[in-house]
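Right, I'll just put the structure down here and ask away after.
Heads up, one of the protein chains got dropped from this complex, but the rest are sitting where they should.
Here is chain A:
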């Protein structure tokens, strides 16, 4: 789990250039595809196959250091799927994912709408601000946010004391799980919204002006124009963004792990990614953590395949 959640996806396919019809039978496209296929096979295929194999083995720290693993059959899967902790962690991850995706998406879209109405200079300023938040490494941002919410010396408690006149120093923001996820939500949304904002901005500016103008002349209000015209135009983009956000927020790792190091109770705040890490790398039970990871992969496949199929169906 060395990934951070801020990996930029390849282009969202907004400005697909018109392609010339290729001749049948030419091997050229396959030659062009070969390098990326090879990279995918090595970087994605090998670890995935390895993961699946490990999930059927008794694989502990001894095996990581070279002893041959023994086969476990379905034991790892039964342990995971009958574990109460797994379902608690899964439920927690899903609940947080839903809140995070909705908040990020609403805020990102509002930012995009704002950018459309801003002048050139201000838009540039907002863009740079958003870009900085987006480009910040996940770990760095969590540590800085952690400092701000520090129980004893944090600026948040300091400012709250100044504003309310009550003593906030000593108030722990992370010890209560709900409050912990509040701080986490702030970090995730702060870092996730810029990507939504940029993509939505790019999409919304492609909506033909004449259509919007015509709608306005016909008496459509701003809300009506947004939901009846702009949203349908960028529906495919919205689909992609939601799928991506779901995946990102569900496999959250670095932010949760780092925040747990700053405060809070690990058992009550672990999400799926962190739990898998704890079972595997920290406690040396790789077999079981691999099984949990495979279950996670399957869940994500189900979520995203529904969307992919829907998009394919709507084609033409």
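Things worth noting here:
Everything that follows uses one rule, which is that contacts are C-beta pairs under 8 Å (C-beta built on N, C-alpha and C of every residue); 3 or more make two chains touch, one makes a residue touch a chain; residues count from 1.
Quick note on the criterion: contacts and distances are computed from a predicted model.
The listed choices are "Caffeyl-CoA reductase-Etf complex subunit CarE", "Sulfurtransferase complex subunit TusC", "Peptide/nickel transport system ATP-binding protein" or "Sugar transporter"; the UniProt protein name belonging to the chain that is not shown reads "Sugar transporter". Across the interface with the omitted chain, chain A contributes residues 1-3, 7, 9-14, 16, 40, 43-48, 50-51, 54, 60-62, 64-67, 151-152, 170, 172, 174-175, 236-237, 239-240, 243-244, 247-248, 251, 260-261, 263-268, 273, 276-278, 280-284, 286, 289-290, 293, 296-297, 300-301, 304, 307-308, 311-312, 314-316.
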